[in-house]
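Missing here: one protein chain of the complex. Every other protein chain is in place.
Order as written gives the chain letters A, B and C; numbering starts at 1 within each chain.
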Amino acid sequence: MTKHRLFWPAVVLAVLLLANLAFTPDFFAIRIKDGHLYGSLIDILHFGAPLVLVALGMTLVIATGGIDLSVGSTVAIAGALACLHISEAADPASPGTVVASVAIALAVALVLGVANGVLVARVGVQPIIATLILMVAGRGVAQLVTGGQIITVTSGPYRLIGGGYWLAVPFAVLLAVVVVLLTALLTRRTALGLLLESVGGNPVASRLVGIRASGLIALVYVFSALCAAVAGLMISSNVSSADGNNAGLWIELDAILAVVVGGTSLTGGRFSLGGTVLGALIIQALSTTIYTIGIPPETTLVFKAFVVITVCLIQSPAFRAKAVRRRSSATRSARPRPLKTEEAEA
Amino acid sequence: MPAQSAQQPVLEVRGIRKEFPGVVALDGVDFRLFPGEVHALMGENGAGKSTLIKVLTGVHPSDGGEVVLDGRPVRIAGPLQAQLAGISTVYQEVNLCPNLSVAENILIGREPRRFGLVHWSELRRRAAESVADLDLDIDVSAPLDSYSTAVQQLVAIVRAVEVSAKVLILDEPTSSLDREEVRQLFAVMRRLRDQGVAILFVSHFLDQVYEICDRMTVLLGGRLEGEYLTGELRQVDLVARMIGGEPSDPGEPSDSARREPAEGADAPPFLRADGLARSGAIEPYDLTIRSGEVVGLAGLLGSGRTEAARLLFGADHSTRGSVRIEGAEVSLRTPRTAISHGIAFCPEDRKTEGLIGELTVRENIVLALQAARGWTRPLSGTRQDEIALHWIRALGIRPGNPEALVRNLSGGNQQKVLLARWLITDPKLLILDEPTRGIDVGAKAEIQKLVADLAGDGMSVLFISAELEEVLRLCHRVGVLRDRRLVAELPNDGSLTPESIMATIASGAQS
Amino acid sequence: MTSNPMAGAVRRGRQYVPLLVTSVLLVLMFSVGSVQYDGFLSGQVLLNLLIDNAFLLVVAVGMTFVVLTGGIDLSVGAVVALSTMLSAWLVERHGWPPLLVIPLVLVVGTVAGFVMGWVIHSFEIQPFIVTLAGMFLARGLCYTISIDSISITDPTYTAFAQTRIPLPGDLFVSPSVLVAVGVVAVAFVVLHHTRLGRNVYALGGSEQSALLMGLPVARTKIAVYAVSGFCSSLGGVLLTFYMLSGYGLHAVGLELDAIAAVVIGGTLLTGGSGYLLGTVLGVLVLGLIQTLISFQGTLSSWWTRIVIGGLLFVFILLQRLIVGRRKV
Partner (left out) sequence: SGGGSADGKDSGHKLTVGFSQVGAESGWRTANTKSVQDAAKKAGITLKFSDAQQKQENQIKAIRSFIQQKVDVIAFSPVVESGWDTVLKEAKDAHIPVVLTDRAVDSKDDSLYVSFLGSDFVEEGKRAGDWLVKEYQGRTDPVNIVELQGTTGSAPANDRKSGFTDVIKADAKFKIVASQTGDFTRAKGKEVMQAFLKSQPKIDVLYAHNDDMALGAIQAIEEAGKKPGVDIKIISVDGVKDAFTAMSQGKINVDVECNPLLGDQLMDLVKKVKAGEQVPRRIKTQEGVFTQDQAAAALPTRQY
C-alpha cells in the first residue's frame, strides 16, 4: 500500500489533522448548527475548496510542462466583475442577475485563458513569462474594475456559491467535488489525460505522433483560468464582497505547492488529480493548524517551512531509503549513494 | 591473439546481482576482461548487457557480488569514479549534452585550461584532432543537436576513445553506423587493443562481433550462459546459446523476405514527390512509392535519408516541390496532416523523438492510434490491453508487462515498442527510419517478416537502414542518396548487392 | 560526408541573435522614452537604472546559474530580506563592526544556498519546494529577529550608501553599481570560461547525460544553489546600503523579478541555454519599464500595473516575433 502514490500525502494530511486533535480535543467534532454542518473539518474543506479548484487547473497546466502564474489575478478579476455586475444591477438578489454575473466572470476568464494559451502555444513564449504578464496586468484590471475599493454586495443567490449551504453541506465544497470529479472523468475517461501527459513528457515525440499539442496546451490554460474564475467567485461570494487588491494574492504559489506536494512533477508529464486535492487540503489544514494551535504570526513562516520540508522529506523515496539504510546498517560500512536508479535507463 | 590465461584480468566481476522492482536483471553474473582483448557481451534484448555495464561503472549500485579492478576489489560509486579508475564507457543511448558544442561534448570534464580558464582554441583543436582520428569530418564547434543520431553516436565514441583508458566499454556503438564508420571504428579499436586496452563490445550484428572480437560472454535472462573464444563457437551455436535453445538452421532468414507487390510495377503510385526539397537539408528529389511496395533509402551517414523522409511526414516543412497522394496534391504541413493521409513515421531517435519515457508500454503503444482518433474517442481499457498484449507477444517485448514504464525497458525492447506504436495505426505508407536499431537477431528477422507481410497486404513502406543487407532483403527499389541529393534509384532485381550500392554511392552516378 | 565551416560560423553566430534583438529592443524602448519625456535622454537616467537595480542584477546573476541547470530558486527575495535584517540587527542592536557583519551575512546566504542545494540533490526533491521552504524559513527568521524595520545609522553603511562615484560629464554611480558590475564580470567568466560554468550548462542540457559523462553532478548542483545564495546575500548587502534599513518585508516578490529578468534575457527555464549578458539586459528591461512609468507620472495605481504588463507583453511579443519561433 505504501507504493500507492497517494499514500504519503494522505499520511501527511492525517498526521496534520491528528496534531490538531492534541490541541483541540473536539477538532474532529462535526455538529449541525442552523441546519448545516459545522466543525473544523468542514472549515478546512470549505476554505480549501477555492485552492483545490485553482490547484486542479494548475495540475493540468503543469502536466504539459507549463506553469500559470496568472491564476491569482484571474481570481480577483472574476470576483470583481461578478460583484460589480451585481452591485449595479437593479435587483441584486434575483437569480437572473447572479447567473449573468457568473457568466460574465467565466466569459472574461475564458478570454484570459485563451490569451495565455495563445502566448504559450502559438507565439511560443515561455509559460512563466507569458502568465507573468497577466499576473501583473490582471491585478491592475481587477483594481480597475473595483476602482481599488471593496465592492460589497448583498445577494442571497450569489452568497450561495461560496458561503451558502446545500443539503447541509457548504455549496463550495459540493462545487469543488463536482469539478474534481468532472475533471477526473474528462482526463481519465477520455484520452485527454494520456495526451496531456504525452505532451508534457516529450513534446517532440508528441508532435511526431500527431498530437495537436498547441490546441491541448491552449486548452489547459483556458481550463486553469476557468477554475481560477470559479475559485474567485467562491472567495468573493464567501465574504460577499470583491477585493480587487487582495483576492487571490499569492494563491498561485499555494496552488503550485499543492500540485507538487501531491506528487506531480514540475517538469511535466505524469499528473495526479487525487494528489493535488490532497495537497491542497494539506495546505489548508496547515493554515488551520497554525490558527488553532496559536503559532504566533511572526513564527508562522518558520513553522510552515519546517512542515513543508518535512512533508517533502517523508515523500522522498531517496530520503526514506537513506533513513532505513542508516538504521539497518549501522555496522556495515557506508555505501555510496545509488545514482538515480529508476532514471538511469532512459 | 594474446594468451590471456597467463594474464591477470584487468577487470573482473564475480557473482554480480542486480534487482529492479519486479525484475532480476542480473543474477550472479561472472565476467572477466583481459588487457589487449576485444570482448563481446552477447545476449538477447533485455538479457542484462547494459545493466551489467551500468553496474560495472557505478551507475546502478549492485545488490551483491564484487568488482575487481587490477586484482583489487573496488567499489565504483559512479561514472566519474569509473573514469578516474580508467574505465571509459559509451552507454547504449546517446548520452551527451545536446546544447553544447561537439568539441565540448568530447572534452567536457577534461577541458584544456590556461590560467585556470578553459582554453577554447586548444579545446577545439584537440577535439578536431580526435574527430579526425576516427576519420570523421565534423565541425566541432557546432552544437551537438544539429547532428543526426548517428553522428552523435560517433561523437560519444570519440569522447570515450579520447580518454585513453585501460578499459573501453562500448554498448551498441554501431547500431546506427554504416560500413565505413564501422570500419573506422574497428581500426581504432584494433589500434587500442594493440596498445593493451581492454575493450568490451556489445552488438547485435553477429558479423561485426566475429570480425573484431577475441572472446565473448553470453548472457541469458540475466544469468551467465558461458564464456567462449570467438574462434571456437559457430554463429549458429552462438545464436542458440543466446536464445537458450538448440542450434538450428541459421538464424538468418532466407535471402529475401520481400514479396512482389500485388499490383505489379504499373500500379498507380500511392505517393509521388516532385522536386521536394528543404534548403540546407535536402536537395530537390523525385520519389514515387506504389501501394505494396517497399522502397529503401541507402546512403552514407548524413547523406540526407532522414531529412528526405521527414519531409514526406510533414515533420519538417519543405521549401519547394509538391507531394501527391493517390493522385491528389496535398500539403503536408504537420505530422498530423500526414497522418490523416495515412502516413506513419517511425523516427530513428527513439529517446528524444520517439518514446515518452514516463508513460507505460501500453500507453506508448496506443499513443499514435489514440492521437489519430482524437481525445474524445478514447480506446477502452480492455481494448488497449488487448492491443498492447498482442504486440508484446508478437514482437517479444520483455518484460511482458504492459504497465512497465518504457524508460525502464532495455534499448532493444524500447525500439520494439516504438515500432508497435506505428504498426497498429494501419497506415497506407509506413516510413521506417532505422527501425531495427539495437534489436536482436531473432526479433529482427521477425520484424522484417512482418514488414514484408504488411507490404504484401498492400501497405507502402519507405525503409531506411544503415544495414544494406537488410535493405536489400526487404526492398523492391533502393534510392541512393549522397550529399543530401538523391543520386540514383536502383531496382532490386536480384543483381543488386551491398557492394554495388556502395559503388553507386561512391561514384554518385545518376541512374 | 561534407562539412561547411561557414555554416558552422553562421550557426554559432545565430545563437547570439536573441541577445542582439533584446538589446535593439531595449535601445528602441529607451528612444521612445527619450522622445516622449523631457529629461529622459540623459546619461544619469541610464546610470540610475543601474544604481536602482544593482541588487536585482546581482540576485539575477545568481538566479541565472540556477536556471541554467534547469532548477529554480524561490528563496532569493527572502534571503535578501534576511540579509538586510541580519545586517541591521547586528550593526544597530549589537554594535558589531560592519566589516565583520558583511562577510558573516555573505556566509549565511551561501550556507543557506548550499544546504538547499544539498537537500535538492541528495533527497531528489524538486527545487521548487525546497527553495519555497527556504523562502518561508528566511522570511520567518526575519520576523523572529524583529517585526519592525530597523534603521541603520552606522557611519560605514551611510558612507557607502551616500558615496557618489563621479563620472565624466557630471554623472555619477554608486559603489553598489561597481560591485554589481564586478559580479557580472566574474560570473561571466565563471559561466563561459571555467569548468564549473560548463558543467552548469551540461547539467541543464541533460542531467542524466552529465552524470553518465562522469561530470561532478552533485557538486555542480549544490554549487549553483550556493552561488545563488551568495548572490542573494550580496544583493541583500547592496539593498541594505540602498535602503539603510533591515526589514522582513523588503524584497517581497523579488524572486519573480529575478526569474523574469533571467527569462526575458533569453535563458530557457528548462535549462541549458542562455547567456549571462541576457540576464543583464533582462534587468535593464524591467528597470526601464519602471523608469518609463515614473516619468509618465500620471498613471493611477491600476493603470501602472496594466501598463507594466502591457509593456512587458509588447516587448516579449516583439522579441519572439523577431527571433522567430523555435522549433518545437
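Assume a residue touches a chain if its C-beta (ideal position, glycine included) is under 8 Å from a C-beta of that chain, and two chains touch if they have at least 3 such contacts.
The model shown is predicted, which means the values in this text are computed figures rather than measured ones.
Student: Indicate each shown chain that the hidden chain touches within the full complex.
Tutor: Answer for the hidden chain's contacts among shown chains: A, C.
Student: With the missing chain put back, one of C:130, C:244, C:260 or C:281 would touch it. Which one?
Tutor: The single option touching the absent chain is C:244.
Student: Out of C:252, C:268 or C:317, which residue would touch the omitted chain in the full complex?
Tutor: Touching the chain that is not displayed is residue C:252.
Student: Tell me where the left-out chain touches chain C, residue by residue.
Tutor: 36-39, 42, 44-45, 48, 52, 142-143, 147-153, 158, 161-162, 239, 242-245, 247-253, 290-291, 293-302, 304-305
Student: Tell me, which residues in chain A touch the chain that this view leaves out?
Tutor: Residue positions of chain A that touch the missing chain: 23-24, 27, 33-34, 38-40, 43, 47, 143, 147-150, 152, 163, 235, 238-241, 243, 245-247, 287-288, 290-294, 296-298, 300.
Here is the rule we go by: only the chains that are shown with their structure count from here on.
Student: Linking chains that touch, what shape results: line, ring, star, complete or other?
Tutor: Complete.
Student: What whole-number Å value describes the gap between the mean CA coordinates of chain A and chain B?
Tutor: 44
Student: Can you give the whole-Å distance between the Cα centres of chain A and chain C?
Tutor: 29
Student: Can you list every residue of chain C that touches 2 or more other chains, as numbers and ranges?
Tutor: 208, 211
Student: Give the residues of chain A that touch two or more other chains, as numbers and ranges in rising order.
Tutor: Touching at least two other chains: 204, 207, 337, 339, 343-344, 346.
Student: In the complex of these two chains, what residues of chain B are touching chain A?
Tutor: 20, 50-51, 54, 58-61, 75, 77-78, 93, 313, 315, 334-336, 338-339, 345, 347, 351-359, 363, 366-368, 370-379, 405, 407-410, 421
Student: Within their complex, state which residues of chain A touch chain C.
Tutor: 65, 69, 119, 123-126, 128-130, 132-144, 148, 203-204, 207, 213, 244, 253, 256-257, 260-261, 265-267, 297-306, 308-309, 312-313, 315-319, 322, 337, 339-340, 343-344, 346
Student: Note which residues of chain C are touching chain B in the complex, please.
Tutor: It is residues 1-5, 7-8, 11-12, 15, 189, 193-195, 198-199, 201-202, 204-206, 208-216, 272-273 of chain C that touch chain B.
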